[in-house]
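Every protein chain of the complex appears in place save one, which is left out.
For reference, chains read A, B, C, D and E in written order, and residue numbers begin at 1 within each chain.
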Amino acid sequence: MFSVTVRDHFMVAHSFRGEVFGPAQRLHGATFIVDASFRRAELDADNIVVDMGLAGQELAAVLGDLNYRNLDDEPDFTGVNTSTEALAKVVADRLADRVHAGALGEGARGLDGITVTLHESHVAWASYERPL
Amino acid sequence: MFSVTVRDHFMVAHSFRGEVFGPAQRLHGATFIVDASFRRAELDADNIVVDMGLAGQELAAVLGDLNYRNLDDEPDFTGVNTSTEALAKVVADRLADRVHAGALGEGARGLDGITVTLHESHVAWASYERPL
Amino acid sequence: MFSVTVRDHFMVAHSFRGEVFGPAQRLHGATFIVDASFRRAELDADNIVVDMGLAGQELAAVLGDLNYRNLDDEPDFTGVNTSTEALAKVVADRLADRVHAGALGEGARGLDGITVTLHESHVAWASYERPL
Amino acid sequence: MFSVTVRDHFMVAHSFRGEVFGPAQRLHGATFIVDASFRRAELDADNIVVDMGLAGQELAAVLGDLNYRNLDDEPDFTGVNTSTEALAKVVADRLADRVHAGALGEGARGLDGITVTLHESHVAWASYERPL
Amino acid sequence: MFSVTVRDHFMVAHSFRGEVFGPAQRLHGATFIVDASFRRAELDADNIVVDMGLAGQELAAVLGDLNYRNLDDEPDFTGVNTSTEALAKVVADRLADRVHAGALGEGARGLDGITVTLHESHVAWASYERPL
Partner (left out) sequence: MFSVTVRDHFMVAHSFRGEVFGPAQRLHGATFIVDASFRRAELDADNIVVDMGLAGQELAAVLGDLNYRNLDDEPDFTGVNTSTEALAKVVADRLADRVHAGALGEGARGLDGITVTLHESHVAWASYERPL
């Protein structure tokens, strides 16, 4: 099994609802450093998993829709706790949509899965892994 | 599949028995930077894998029982080579016990597994992965 | 010249005023990973720059006053752009106050200076350096 | 499941053929930071996955055959795009050959698999995972 | 004293002349991860050292002139050993030219100095520091 990973980041405000979150129930913020991994069993005709340049561009586009925003005000997240793990799924699912739409190239249709990891600090991160 | 990881560290002395260990048969030491990952198929009612705050506290408690010690003098490790990979299992198993005892919250009983990675330097690390 | 550095982090929301900030004029957020360095020409009687444990505690206390907040709502920052470099000075000055108040121990009165670096992402950080 | 990972690096020139590579079709170069992971279900009689010292030596030997070279001139890569993911497989397969030849010790014959990750920058890396 | 740093990278082929370089006399390559720091005594009217966005853009432009090239073929480097430390000076000097030309904004004319660090691997890097 092969994989290719590209890294980028976004910076948002948000708050959480639920006692489990303690002081994070207050409006605060985070830098999320994002690692998006694409995997497949065999390389394509160019001997690659996916066009790394396109992968980076599409990841930047997905993060651009989230960056420099207060997630509490975004309609997509109304009533949703935008935890690190939940946001990892959002990014992975949006990347999957772009793969299926052909935005990562025709070769990318052979991808088997995506894993997205969001680092919220140097001591905490979360991942979501899904098939394609 | 989702996962959440928290990082902490501990600092111990120890020695190894067996020619394979070369100069590490002498009493020496290590800083182990520890990444503890908790995974589950679906998020809980708070939209999280586990309470990251509790996860960090429990990891700190597990490492606190090892920290600033000479492992050669610890009854738990009598006659045992405390290799990085073996210590990864010790930490993972002790975290699993705490999950089962409810120390990571009731929601954590839905966890599927734990992976613990111990970094002994910038060029070497070891992991142990187990179900819950 | 000797120095000792301890690392911690805080997570805040904020916004900027001024065209130079582009989309960062919107309410967003950041994780700031903070490196606080203490320096002195000679070591103290214990052969250290400063008690690392106390240094870490006092850094955590300084960051605790900022953590999980919207800086736009904090009276200390009314009308102030809380840029990464400006926040580095805030943290350094508050640490300096604690050193002068004796919170880092009597030996810490021999410190010559403090440098604080705030990492806002894996590709951008800022520092402020001052004497004591 | 246990794993042990060792890190090293090599520095090469190469070029790619195919429009997908854009400006990387020109002769350029890369530092590849290499993480080689060895995994097995149970530890051996010394309580380890593999002799970390031997693992590091054999990885260094494999990388030594690639280091400080122009891969476009290497007979092994004639007509091959030496992408990061393709090189990860080359390193993994050569390590597997050494395991099978006994170079990592008799105990290493109990290994279940190898994963090799090549980091081409701080924002891009690729992996290849195989059984043994 | 304040500073702001932005990180980017470039990937080149090159070779060295001189016995001191050993096997690096052969044509090989490197990924250089570049940290460009800008420093000044006081913040500007926007409470910043420099527009981080512009700093990142100009760094990317400077590195774009080097990226995906064989430095042995570049007229700028004829007869020059493009060591990591020498390339750090090239990047710093080109950034200084851009500051002086106003490309980093009018406020950037108040900068006191630039430091550029090039990381050639996880175990080796070099810096050049200059006034403005």
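In the analysis below, a contact is a pair of C-beta atoms (placed from the backbone, for glycine too) under 8 Å apart; a residue touches a chain by one contact, two chains touch by 3 or more.
Because the structure is predicted, anything quoted here is derived from the model rather than measured.
Asks: Of C:G22, C:G53 or C:G102, which residue touches the hidden chain?
Replies: C:G53
Asks: Go through subunit C and note every residue touching the omitted chain.
Replies: Missing-chain contacts on subunit C: residues 1-8, 43, 46-49, 51-53, 56, 105, 107.
Asks: Going by the touch rule given at the top, which residues of subunit B touch the chain that is not shown?
Replies: 7, 9, 11-14, 23-24, 26-33, 67-70, 73, 120-123
Asks: So that we can see where the missing chain sits, which residues of subunit E does it touch?
Replies: Counting over the whole complex, subunit E touches the hidden chain at residues 18, 20-22, 80-81, 83-86, 88-89, 122-130.
Assume only the chains that are shown with their structure count from here on.
Asks: Taking A-B as the reference interface, identify its repeat among A-C, B-D or D-E, namely the pair sharing over half of the contact pairs by residue number.
Replies: B-D
Asks: Interface overlap for subunit C and subunit E, more than half of numbers shared or less than half: same or different?
Replies: Subunit C and subunit E contact each other through largely non-matching residue numbers.
Asks: Using mean CA coordinates as chain centres, what's the gap between subunit B and subunit C in Å?
Replies: So the centre of subunit B lies 30 Å away from the centre of subunit C.
Asks: Return the distance between the CA-based centres of subunit D and subunit E, expressed in whole Å.
Replies: The computed centroid separation for subunit D versus subunit E comes out at 30 Å.
Asks: Tell me, which residues of subunit D touch at least two other chains?
Replies: If we look for residues of subunit D contacting two or more partner chains, we find 7, 122-123.
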